[in-house]
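In this view, the complex is presented without one of its protein chains, the others remaining in place.
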Amino acid sequence: MIVTNEIINDFLQTRQTTEEICAPLTQEDYVAQSANFVSPPKWHLGNTTWFFEEFVLKKFDENYTEYNPQYSNIFKSDYQNLSKTGRGNLTRPSIEEVYTYRDHVTNYLSEFLDDYLTEEVAELVMLGIHYEKRHQELLFTDIKYILGTNPLFPVFSETFEENKIEKQKSKWIKTPKGIYEIGHATKDFCFDNELGKHKVYLHNYKIKNKLITNEEYLEFINDGGYSNFDFWHAEGWEWIKKNQIEAPLYWHKIDGEWHQYTFKGLKKLHLQAPVAHVSYYEAFAYAEWRGLRLPTEFEWETAQDYFDWGKRWEWTASAYLPYPKYKKNQGSLKERTGKFMVNQKVLRGGSVVTSKSLTRYTYRNFLHPHSRWQFTGIRLAK
Amino acid sequence: MIVTNEIINDFLQTRQTTEEICAPLTQEDYVAQSANFVSPPKWHLGNTTWFFEEFVLKKFDENYTEYNPQYSNIFKSDYQNLSKTGRGNLTRPSIEEVYTYRDHVTNYLSEFLDDYLTEEVAELVMLGIHYEKRHQELLFTDIKYILGTNPLFPVFSETFEENKIEKQKSKWIKTPKGIYEIGHATKDFCFDNELGKHKVYLHNYKIKNKLITNEEYLEFINDGGYSNFDFWHAEGWEWIKKNQIEAPLYWHKIDGEWHQYTFKGLKKLHLQAPVAHVSYYEAFAYAEWRGLRLPTEFEWETAQDYFDWGKRWEWTASAYLPYPKYKKNQGSLKERTGKFMVNQKVLRGGSVVTSKSLTRYTYRNFLHPHSRWQFTGIRLAK
Amino acid sequence: MIVTNEIINDFLQTRQTTEEICAPLTQEDYVAQSANFVSPPKWHLGNTTWFFEEFVLKKFDENYTEYNPQYSNIFKSDYQNLSKTGRGNLTRPSIEEVYTYRDHVTNYLSEFLDDYLTEEVAELVMLGIHYEKRHQELLFTDIKYILGTNPLFPVFSETFEENKIEKQKSKWIKTPKGIYEIGHATKDFCFDNELGKHKVYLHNYKIKNKLITNEEYLEFINDGGYSNFDFWHAEGWEWIKKNQIEAPLYWHKIDGEWHQYTFKGLKKLHLQAPVAHVSYYEAFAYAEWRGLRLPTEFEWETAQDYFDWGKRWEWTASAYLPYPKYKKNQGSLKERTGKFMVNQKVLRGGSVVTSKSLTRYTYRNFLHPHSRWQFTGIRLAK
Partner (left out) sequence: MIVTNEIINDFLQTRQTTEEICAPLTQEDYVAQSANFVSPPKWHLGNTTWFFEEFVLKKFDENYTEYNPQYSNIFKSDYQNLSKTGRGNLTRPSIEEVYTYRDHVTNYLSEFLDDYLTEEVAELVMLGIHYEKRHQELLFTDIKYILGTNPLFPVFSETFEENKIEKQKSKWIKTPKGIYEIGHATKDFCFDNELGKHKVYLHNYKIKNKLITNEEYLEFINDGGYSNFDFWHAEGWEWIKKNQIEAPLYWHKIDGEWHQYTFKGLKKLHLQAPVAHVSYYEAFAYAEWRGLRLPTEFEWETAQDYFDWGKRWEWTASAYLPYPKYKKNQGSLKERTGKFMVNQKVLRGGSVVTSKSLTRYTYRNFLHPHSRWQFTGIRLAK
């Protein structure tokens, strides 16, 4: 059963939140692309608008006229072209024009939904809403990368606290061996890679109720963790040597003291905060150094009720693979999570910049092992 | 309990087999390195000798004098340096000298074992024997690559038949859902990544008793399989486009007709033979085109009794990850399979060039998704 | 003898011209870096300001306080680091702040000059003025690249005419063999690479009074010029094949008809205009196809009085090398043109976007053979 008001409210709320995230940006911040894995904020605003125009308005509203036929070329997702090169020259259309485009689609769609909300449309709009919520997180992390690689280390927000501390005492959560059920099973929205509730067999294991802190990670650094081949995957070792990596992303040693770039600008390293911006290679090496290991995504999902998760995306030992009952989306949309199910690792939990609508315990995030610009952290198991 | 004679026989037999594989080579064939993932046959001969000298003779035989102190530098395995660049200039020592070195170590070690075979030594020698057997397979595939990229397509052996046909009728093997046991559990030798027999839960599945043939794969090609983005992982698509890949490795279309380079030279494509030399990306795309999927390594291991496996390494859907009870080898040797447990896929079964001692149903081979120079093939599941 | 007023006027005029060039830019245009050989307009504005602050105010004005100590890090020229990567994230300081910085330095320096203009200071200020004038040209060409690679092909200026036509009848200018004098010899400003008037011996030669037009270049394309190895340097051939180059930069074939992106937007190809945005490789291949050649820089300088030059930078056959009497600048500044005297070709003349103060017949511009984003054209000799 479709509840029109709820969907429209959710849609309008999502559109507004996206724009609120961007509020502290200067006009120029919207256009930079300081790494090829980063998209300019302007592009995120356009792409999430193109989604609703392309898959809802153009398909279901006979009276709708495309706002600007060239925008599709600029703002579409392009799965066939992995490189995002070329998004860095989108100085035009201006950010005002992009906001006008957004408003146009937002208004048009909310009116359209008011009159013609079918099951099919509702499903697409819900997908679009969650698609946009994922881009809200990317906005945060892309903005952090753009500002955080600027030698001026500009402040994004004086109030946004990314270093939320876990105050509970560290302890091991024990789970007995047996069959457990994994996957999404409610009527609530989820992405296709979470679907197909299914059984897995788990062995006895223990998992920490708490993330690794900056202080703990610092011990690894001070103990020569980045110089000891024994702790690293062969490819991880090659990666840290080639890129001269000796600390998490955004860490800077200034006059002998460690600092970290945060949304509040450059600050002294917050020792009690959970470590962030480490790659899977680093998370694995840290666990090796401790003589422990990372949990699988199934162990995580089974024990998650005992954690206060949601501060960092937590690297798991699991590769990103389809669940046993995985079905490719066959709709016109073909939002294809399966396209990426190779050479990536699963992360669970969600971070301080993840939309609350996406922080469910079945959500499967995925990244390449060397990725660091998300708020990625470490939880240990044994 | 150590049976000295058996080990010595196995050792001597292994040393001899390695040299028999190389018998058809010309002196020059021993030295070429025609791709950075290939090692020259001469290096394989030296490296498998260095292993026994380094980890057994130098460690356990007080009277042993290193044959040539420079050889360690040339022939050692180097896990810290993934690139094999530089093996292509080993024109010296000559192949005669390398064989003399081999004979020296073979003879010295067999005499030593006769007198001083302890448990610890036996374990290392068994590891060395299996290490060398793995290199026997690499010798075959590296030789095929060296000769197969030579425009003259020279014959390696008039008698070696790599295209063994599966004559059974194709059918689906059904396995009911439930808990199954996975992993190596006998006293026989195995590598550390197979250890730790453990339970997994499998859902109902069906798996083919037969590999995909060249004829079947050709239909995929003729149906435009390499031109349809829908069948491919995003990274697979990028890989085939960048490398202009339109058929398995060693396939050549000459005057409109498909040929394949084999150890017997360039031959017309053998339609009934199982397809070989496909990447994981291609195996996955083929399965997608068929509306089916690749089996997991656990499904494979559970059903393998119904196959006549051993002709092709079979790509599985599983990522190469540690088993739940995996323990890193802590010995002086530190042969570390765990170093490679990221970004690789598991292959099961074994191929026409795999040593019989390695073709056990628990053996876990692993390769990067783009690798093709091994005899890799496709089995489907659903 | 220093004429204070003239220098101050020239300085103020130059500062103003730079800003007038940027007048049509939107705030976002200032920040994009769409290729690593392009600098964002904002950076040009800052760098030309940093120059005066660093080399004049900080050195000669004891009372001067650096405007912002961090700006030096952001805006300095960095000859040791050829890569300009990292200029694409300068969303801060804002363009308003950069203009404030500019105004501050402009005002401070003009007042300072009024009071304390010594010979040494005058020389440095003159160098800074000409340095900024070179950046005026880069502003034009970088802006054209940023806008011209945007799929929207935005208009920069409705009035700026880059396609100035040469109306004279094409004819050969003959110069008899003999000794000619080359190089800058007046008291006017020049860069150090033009200095040292000196003799060269020239053989009889003929040179065209007119540049190659788009129409003439189109014949080369239509005759298969980009497909015939005979016309190309081996490195040029490799370059066009690797980069799939089949026409000058900014040319687009749309529905069978050639267009070119100009400051006025995308237009049909102007057949009578001189060809622009060709690499040296293309200029050379065109000349080969015609059975002619490019002139040397000495032939050009000797005959230039017969041309109406100044529309395109003209590729010469000459490599960029020091003149016989070349002396490295030994001052504190060390603006070192000699650092670049390898692997580059000399261009002569100047283009529609070159400052008039730089369009003197002794000026030696230099670019790598593959460069195309400047307004580069072709004049033939034999």
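A, B and C label the chains in the order they appear, each numbered from 1.
What we mean here is this: a residue touches a chain if its C-beta (ideal position, glycine included) is under 8 Å from a C-beta of that chain, and two chains touch if they have at least 3 such contacts.
Predicted model only: the values in this text are computed from it and were never measured.
Chemist: Quick check: which displayed chains does the absent chain contact?
Modeler: B, C
Chemist: May I ask which residue of B:Asn9, B:Ser77 or B:Thr91 touches the chain that does not appear here?
Modeler: Within the whole complex, the residue contacting the unshown chain is B:Thr91.
Chemist: With the full complex in mind, choose from B:Val56, B:Ile74, B:Val105 or B:Ile212 the residue touching the hidden chain.
Modeler: Hidden-chain contact among the options goes to B:Ile74.
Chemist: Specify the residue from the set C:Leu124, C:Val200, C:Val275 or C:Ile378 that touches the hidden chain.
Modeler: Of all options in C:Leu124, C:Val200, C:Val275 or C:Ile378, contact with the hidden chain holds for C:Val200.
Chemist: May I ask which residue of B:Thr26, B:Thr159 or B:Thr186 touches the chain that does not appear here?
Modeler: B:Thr26
Chemist: Tell me where the left-out chain touches chain C, residue by residue.
Modeler: These residues touch the chain not displayed: 79-80, 82, 177, 179, 198-201, 203, 229, 232-238, 280-281, 284, 317-319, 321-322, 324-325, 338-343, 369.
Chemist: Which chain B residues touch the hidden chain?
Modeler: 26-34, 42, 70, 73-74, 86, 88-95, 146-147, 149-152, 154
Definition applied: only the chains that are shown with their structure count from here on.
Chemist: Taking contact as defined at the start, I'd like the list of chains shared as neighbours by chain A and chain B.
Modeler: A chain counts here if it touches both chain A and chain B, and no chain qualifies.
Chemist: By CA centroids, point me to the most central chain in this structure.
Modeler: Answer for the innermost chain: A.
Chemist: If you average the Cα atoms of chain A and of chain B to get two centres, how far apart are those centres in Å?
Modeler: Distance between chain centres: 37 Å.
Chemist: For chain B and chain C, let me know how many angstrom lie between their CA-based centres, rounded off.
Modeler: Distance between chain centres: 57 Å.
Chemist: Please tell me the distance, in whole Å, between the geometric centres of chain A and chain C computed from their C-alpha atoms.
Modeler: From the centre of chain A to the centre of chain C is 44 Å.
Chemist: I need the residues of chain B touching at least two other chains; which ones are they?
Modeler: Within chain B, no residue contacts more than one other chain.
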